[in-house]
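Once you've had a glance at the structure underneath, I'll fire off some questions.
Only a single protein chain was left out; the remaining protein chains are all shown in position.
Right, subunit A next:
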């Protein structure tokens, strides 16, 4: 497949993280669609057992199995996989030891409870292991099966711990199969084939978490990707009006005249509606100013930045394609 001129050429594993409530799963899904556009094959992976992908694509819950869930614009397929740690462990046992039955016995004994409760590092190794296996997997002619894999990853606060599996299991397993497996995972995750993207809103807390997350990622030697600013509202008002409102100088008289001209209100009523609308404008102006500051903080981080519009009716399938298109035109895919 010919490389496209995008910001992430050569990246095969796109890890998408973000603070809760920022629309991480939505952006991961839209990115998968965008990457698949024009005849590619992309795998979208979720790991937190929430069935978020099924909900977004309006499908029944996904099994632990790679299946085609959507067709991208201009041909191209998005496949999806909901990784279940227990099943991933059975896979792992079968793949490396041919011991599926023994694995079932371990499951019954609560070994998976063990992995998630006592040593979450093991759980993460299993889950990232399954994901990186899909990245590396080759078909009959030696070509990679997936052109790209998009991972809807845990939230920003947990992402470095999640990806830094070698480090996580180092204290637990200094040698042996788990360590080898973790090293294999690390070979993919810490390579230029991977990019960790952040999803944020133009609000203080998510922006701060994004900046903290980027710093943490760099410190851990993991490859940072782009910053996707989600749910951006386009400002409809002329800049002068916004400035005036922010400074408390917005004059409602002109608005009252306009309301009369539009036949929405008359006389004293027009003045009252205009002054009530002014409240709305002032609030909008304050938010616009705040968003400007947050944008500046994000820009200072020096990562490629993409803005995705707020969909007024919420995210449905059509909206998802709209976001995918926006991701493509901005060069992220």
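One rule holds for everything that comes next: a residue touches a chain if its C-beta (ideal position, glycine included) is under 8 Å from a C-beta of that chain, and two chains touch if they have at least 3 such contacts; residues count from 1.
Here is the rule we go by: contacts and distances are computed from a predicted model.
A chain of the complex is left out here; the name its UniProt entry carries, from "Amino acid/amide ABC transporter membrane protein 1, HAAT family", "TldD/PmbA family protein", "ArsA/GET3 Anion-transporting ATPase-like domain-containing protein" or "Xanthine dehydrogenase family protein molybdopterin-binding subunit", is "ArsA/GET3 Anion-transporting ATPase-like domain-containing protein".
Residue A:281 is the one among A:13, A:30, A:163 or A:281 that touches the chain missing from this view.
Interface note for the absent chain: among A:142, A:176, A:192 or A:267, the touching residue is A:176. In the complete complex, the residue from A:145, A:237, A:271 or A:301 that touches the missing chain is A:237. Residue A:19 is the one among A:19, A:79, A:130 or A:328 that touches the chain not shown.
Listed by residue number, the positions of subunit A touching the unshown chain are 19-22, 48-50, 93, 97, 99, 102-103, 105-106, 109-111, 113-114, 116-121, 123, 154-155, 157-158, 161, 168, 171-179, 203-206, 208, 233, 236-238, 241, 254-255, 257-259, 261-264, 273, 276-277, 279-281, 283-284, 286-287, 290, 312-314.
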